[in-house]
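With one protein chain withheld, the remaining protein chains of the complex are depicted in position.
What follows is chain A.
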Amino acid sequence: MRSATRLLLPVVLPGLAVALWVLGGVALFYAALSPERREGVSAGLAPALAEGGALIFGWWLAGAVLAGWLAARLYARHVAAPARLADAARLLAGNADAPRAQAAGPEALSGLAEALNRLADERRTLQTDMARLVAEAQHKVAQERDQLGALMAELRQSVIVCNLDGRILLYNDHARSMFRRVSGGGDVIGLGRSIHTVIERALIDHARDTVDRHIARGEAPVSAQFVTTTPAGSLLHVVLAPVRPQAGESDQISGYVLLVDDITGDYAAQSRRDRRLIELTEASRASLANMQAALDMLDYPDLQPAERDGFHAIVRDEVTAMGQRLKAMTADASQEILTRWPLQEMLGDDLLAAASRHVQAQTGAEVAVGNADDGLWLRVDSFSLIQALGALAVQVAGAQSSLTLRLAPAATPGWAHLDLVWPLEVGTGPGTAGAVAGQAEVDRARDIAERHGGELWLEQDRPAGQSFFRFLLPTALSGPEIAWPESRPEFYDFDLFAASDSSRSLDDQPLDQLTYTVFDTETTGLNPAEGDEIIQIGAVRILNGKLLLGERFDQIVDPGREIPEASIPYHGIHPEMVRGQPRIAEVLPVFHAYTADTVLVGHNVAFDMRFLQMKEEVTGLRFDQPVLDTLLLASIAQPHEPSHSLEAIAERLGIEVANRHNAAGDALVTAQVFLRLWPLLQARGIATLGQARAAAENSYYARLRY
C-alpha cells in the first residue's frame, strides 16, 4: 500500500503542477487587467469557455497523463531501482548468502549491482574457507587432546596438571588410583578440584618460587622437587614443572605439572636395607670380637681343660650365629631384588604369544607353544626376557627347526618354569649351557633371570628326547588391578587454565562456570531426629557445564540400626547389603572432601541436608557450601506444570530415568535435570548463582514449606 502511495505522488504531481502553473498565469493576467477589460474578458471568455472548455480540459488531462507516465518511468528508473539496490546491498552486507542484487535500471546501476554481487561472492568464499579452517583446527586440537589423554592414561607415573590456583585440569588414572590409595579410599582428586587438599599449599608455593628463581636465572632444568607426607602416612615424591607459554611470548607461567611417586614402599625398603646392613655389620663385629678374644685366650699356655673347652664353645657358637644371620640376610635380599626391578604383571599366555612371535622372527623356525596353566600370571620384565629367549633360540636352533616354548608352575609355590625346548640330538653328551648356546648369551640371559630373583639352567630330558633352557620366574597372584570405570572418564579440562578463584564471588558467577556436587541420599526413614539414618550416598560432579561421569561417588553406609522392611521398596537396600560397609562417621569425611569447593545440588535437597546436619556435631564436619534445589528451580522454570517430582521433570525435559530410587542413579538424573534447567532459567533472567538462590528463596514452593 505504502509503495502505491509513494508512486501516486510522482504520477499525479506533474499534471497538477501544470494545471496550477497555467491557472496561476491566467489569474496573474486577469489581475493585471483594468476593471473594464476584466469585464470584457469575462464577458467574452465565458461563452468561449463554456463552448471549448472541455477541449482545454481534455488537452490538459492528456498532458497530465503523459507527464505522469514520464514521471513514473523516471521514478522507477532513478529512485526505486537505486533504493532496491541499496536494500539488497544492506542485506548482502549482513548475510553473504542473501539473494543476489538484481541489475535493473540504468547501465551504471547494473554495473554497481554486478560489483556488489562479486564482492558478496568473494565474501562467501572467504567465510566458507574460514569455517573450514576453524573446523580443521578444532579437530586437530581435539585430536591432540585425545592423544594426550590416551598417553596420560597409559603412563605408569602419576601426572597432574594444575592451573595457578591449584585447580586440577588434567590427571591420569594412575594419579587417581594412587591418591585414592594414600587418602584411604576416597576420590580426592578430580577435575576442577584443588590440589591443596592433598598437597599442602605452602609446599607447592615454595616449589613454585624455586621454579621462578630457576627461570629468572635462565637455568635449563626449571623443575623443583620435594617430598611430602599424606595424612594417612604415605610418603610422596613430587616433581613440579611449570607450564610455560611458547618461547618469546612471556615469562609468566600459566600452570604447572606435578609428577608424583608414592615412595612409601621404596623408602621403607631402603630404610630396611640400610638398617639391615648396619645390624649385620654390628652383629658381625661383635661376633668377630667374641671369637678373636676367645682365640686370644686359647693362646695362654696354662689353661685348664674346662677353660679351653669353654673358649672353643664360644668360637663354635659365634660361627653358627654368623652363618644363620647371613642365611636370613640372603633370603631377604632376593625378595628385595624382586621389588626393586620394575617388573610388570603379565598373563602367561600373553608372554608366550609375544615370545613365540619374536623367536619365530629371529630364527625362522616353527615355534610351538604349551601352557600347563591358563590362569598363570607372572611378574616379569617381559621385554628383556623375550629378547633373552630370542638370543638363546638363535644359538640352539641351528639345523633343528622345531622349537617349543613351554610354561608350567614350578614345584616351589610362587614360581614358574619357562622352558625353551628343542630336540635332543642322538649321541650328544650333556653339554654345559655355555657350550650349547654361547657363553655371552647365557650370561646375559642369566642376568635377566636373576633380575627376577630367579635362575636359568640347561636341562636334558633323555627319555623325552628334549633339551631345554629353563627360566625360573616369579608368579603373581593375579593381574594388575584394572580400575577403569564403565564410562571413559574425563581426565582433562583445559578451559580451567583461564579460570581464577579470586576474580569474583560465587554469587556473581554464571551458573555454567561453577563446580557442582549433585547428590542424593537413601535413608531408613523420613525422620533423622527420631533415629533414621543414611544408608546410601550417591553423587556426581558437574564442571564447566559438563557431567563428570568418571568421578562418581557411590557408597552404601551401615546405618548401625535395622532397616525397616517397609522402606526397602524405596531404596532397594537389604540388610545384608550394608553388612561390612563403613559407618556414616567414616563416610562423611570422605564425602565432605568430595564436595569441597563445590555448590551442592539435590532434588528436594532440604531433606538430605537435614540428615547431613544431624551429623555435624558428631563428625565436626559442616556442609556450609551454597545449596541449590532442582525442585525449586524447576518450579521457577516451569511454573505452570502441576508436578515437580523428579520423574515428572525428567520426563518433561526428555531425560531417561534408568535407576530410580538408588542414590547414585537419582543423583545422575538430578544432575541431568539441573543441566537442562539452565537455558529455561536463563530465559527468565536467572543466570548467576546469586540470582538462582534468590529466585529459589522466593519461589512458591519455598514459601510453602518454610
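By definition in this document, contacts are C-beta pairs under 8 Å (C-beta built on N, C-alpha and C of every residue); 3 or more make two chains touch, one makes a residue touch a chain; residues count from 1.
One rule holds for everything that comes next: contacts and distances are computed from a predicted model.
Its record in UniProt calls the unshown chain "Response regulatory domain-containing protein", which is the match among "Cytochrome c oxidase subunit 1", "Response regulatory domain-containing protein", "Heme exporter protein C" or "Simple sugar transport system ATP-binding protein".
Within the whole complex, the absent chain has one touching residue among A:T125, A:Q157, A:T281 or A:Q344, and that is A:T281.
Of the candidate positions A:A241, A:A294 or A:I573, contact with the unshown chain belongs to A:A294. Residues of chain A that touch the chain left out of view are 278, 281-286, 288-294, 296-297, 300, 307, 310-311, 314, 317-318.
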